[in-house]
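One structure, as structure tokens, below. Some questions next.
On to chain A.
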Amino acid sequence: MSQSGGVLSDAVLVARKDLLLERRAKIGIGQVLPFAILVLLLFAFALDPDRGILKLATPGLFWVTVLFSAVLTLQRSFALEAEDGILEALRLSGMSPAGIYLGKVTALTIELLLLEAVLVLGVAVLYDTKFLGIPLLFAIALLATLGIAGAGAVYGALAARLRSRETLLPLLLLPLLAPVLIAATRGCEVSLEREAMSGWSWAALLGIFALVYLTLGSFLFRPLLEDA
Partner candidate 1 sequence: MTTTKIQSASTVSPAPTGTGSRGTKVLGGFALVFLVIAVVYGLFISPPDAQLGNTIRIIYMHVPTVMAAYLAFIITAVSSGMYLWKRTEFWDLLGSSAAEIGVLFFAVTIVDGALWGKVTWGVFWRWEPRLTTSAVLLIMYIGYLAVRAIPADPRTRATRCAIIGIVAIVNVPIVHKAVDWWRGLHQGKTVLGTIDPEMGGTQLFAMYSSLIAGLLVCVWLLIHRFRAGFLAERASDLGLDQALEERRLESSPATGEDA
Partner candidate 2 sequence: MNSSNLTETLCIVGAWLVTFGAVGAYGAAVILRGRRLSKIVPPEQRRWM
């Protein structure tokens, strides 16, 4: 493993390691997912479901819930590595920083997509949402999640070794993800036929965001691992 086997194979290795860890520890299923569903319940308490506000606001509430859950998932994923010095070990093992980054992003994306799948069911049942425009919904979920994971992995790694990471990560990450929240929410509203604008332009914006952050993260992960 001392020889770097290319960016992609490194990425696969890291992603598999992360997913294996998650499958053993079950923090996502045991803690993050119940938290996310709890947030859905809290929104219902805050916005009286009988007055229809809840139904109107469903896409926004869904994506806010995803963002909060993403912060928790990121914190968990990188706290593990920082505590055990895994990031250092990975770097010293001669793996390419871009590979490590893309591996983390892949694992995070898969975890978050699974979370979103369960949340969609929760929204459908709890908020009585009817889904139309399924292809658009899928595209938006995938691209938004890639963007969240792409930006999140950079800031997650950056904040991991700081004592104030619990407060710092949301402060850094959530304003960065504001465009993702806007685009994902509006795009979902289109697929629920509540907005006039074409949903695919929102999907395109999400795609650009994801692409920009994946590129940026691949380049920035080297100084990040070496010095930050």
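Regarding candidate selection, all candidates are chains of the complex that A comes from, given by their letters.
Just so it is clear, a contact is a pair of C-beta atoms (placed from the backbone, for glycine too) under 8 Å apart; a residue touches a chain by one contact, two chains touch by 3 or more; residues count from 1.
Not measured: the values here are computed from a predicted model.
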Original post:
Pick the one that touches chain A in this complex: which of 1 or 2 is it?
Top reply: 1
Original post:
Can you list the residues on chain A that touch candidate 1 in the complex?
Top reply: 151, 154-155, 158, 162, 164, 168, 171-172, 175-176, 178-179, 182-183, 186, 195-197, 201-202, 205, 208-209, 212-213, 216, 220, 223-224, 226-228
